[in-house]
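Please read through the structure below; I'll follow up with questions.
All protein chains but one are shown at their positions in the complex.
Right after this comes chain A.
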């Protein structure tokens, strides 16, 4: 495992191009495009202000930089460095900007969600979509880029509009039976739309592309409901994480629940492997005892390794504040592996643990307990490899063969706050507050065997 040198970064804006050739990163108002393999700077663009959002077009030819504060979007072309485009939303303001699936349209959401403006790079035409709903995830494109589903709110009722992306024509418009729609998400096959209600009510509605209600699912009432939803890449399963600390999985034939994954604080099944991150005690020196370590401060570069805990294991739980909004309970993050075989979840009341479920057997496979709260995790796009970061100077990788904890080298402390995979799955960008580096996973033989082992490897 190799690491690149560390580059500057701001606002955690660093993205691989969809074709995997380039890497775009932002440093204040500058956009830097590098070769993804050599990391040589290919282009350097200068924006008008600090960049707040960065997005590659689907064909990897354009880069969108949003400057929300100024209500501006700047687009750069990779092929024609002199080409430039600036979209000013004026007094309407800008809160969100994204590419259309064809890479020739930009969807800008104005302040107060007054409307969505669809700008075209091909023609002068501008389309407006009124009444978009301000919600967690109100806009979703199908994988094939044909359709856009948009959550709307009119006269205190929720609606979903389905547009054809090629000409932004409205295809379907229907109201949903939700109190306060919180999110929508297309199934990967683009034929089913999952719609879920806000956390006050547990409700998932499944709509066909033509607007028919296929099914509705409600697990319980009178309690906080859904926190996160994820489709399996095969569109076969819909995993719903909720505030009761459970993941429920629906099947695509009957849309009924096939199983329920609880996240108990104690694991007492010998079939489950619990990897516990343990600190390797640093060589004894003149360190004070106990070693001084600020809770939020930089971690000392002590090495850590995974140990297989013996049953029963009790995981560290967080007592949620019951009188505050958005309590830290429930399953807040869940992701299927690209081959559909695994599901990774995090229960927010047990923030240090990542749970990995075997979808073929519908049971818990492994639990990874970290020393710190898990910030983010992401599956490798090609293989079932899960990369985890906790805000420390290490990156953790899990695969069915085992898991490793990898120290990010370099002077000073590199706190990995976020990460993103290269589309090939060979490298991984690790992002800290103002730096980033690449971690190359293409492995020599020796390292490969070491990676296959259950245990530590630095």
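Going forward, a residue touches a chain if its C-beta (ideal position, glycine included) is under 8 Å from a C-beta of that chain, and two chains touch if they have at least 3 such contacts; residues count from 1.
In the analysis below, contacts and distances are computed from a predicted model.
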{"item": "Among \"Afadin- and alpha-actinin-binding protein isoform X4\", \"Elongator complex protein 5\", \"GOLD domain-containing protein\" or \"Pyruvate dehydrogenase E1 component subunit beta\", the UniProt name of the subunit that does not appear here", "value": "\"Afadin- and alpha-actinin-binding protein isoform X4\""}
{"item": "Among A:209, A:331 or A:441, the residue in touch with the chain that has been omitted", "value": "A:209"}
{"item": "Residue among A:46, A:169, A:251 or A:326 that touches the chain left out of view", "value": "A:169"}
{"item": "Residue of A:27, A:135, A:191 or A:278 in touch with the missing chain, whole complex considered", "value": "A:191"}
{"item": "Interface with the undisplayed chain - residues on chain A", "value": "59, 77, 82-92, 102-104, 112, 114-115, 119-126, 146-147, 153, 155-156, 164, 167, 169, 171, 179-180, 189-191, 200, 208-210, 222"}
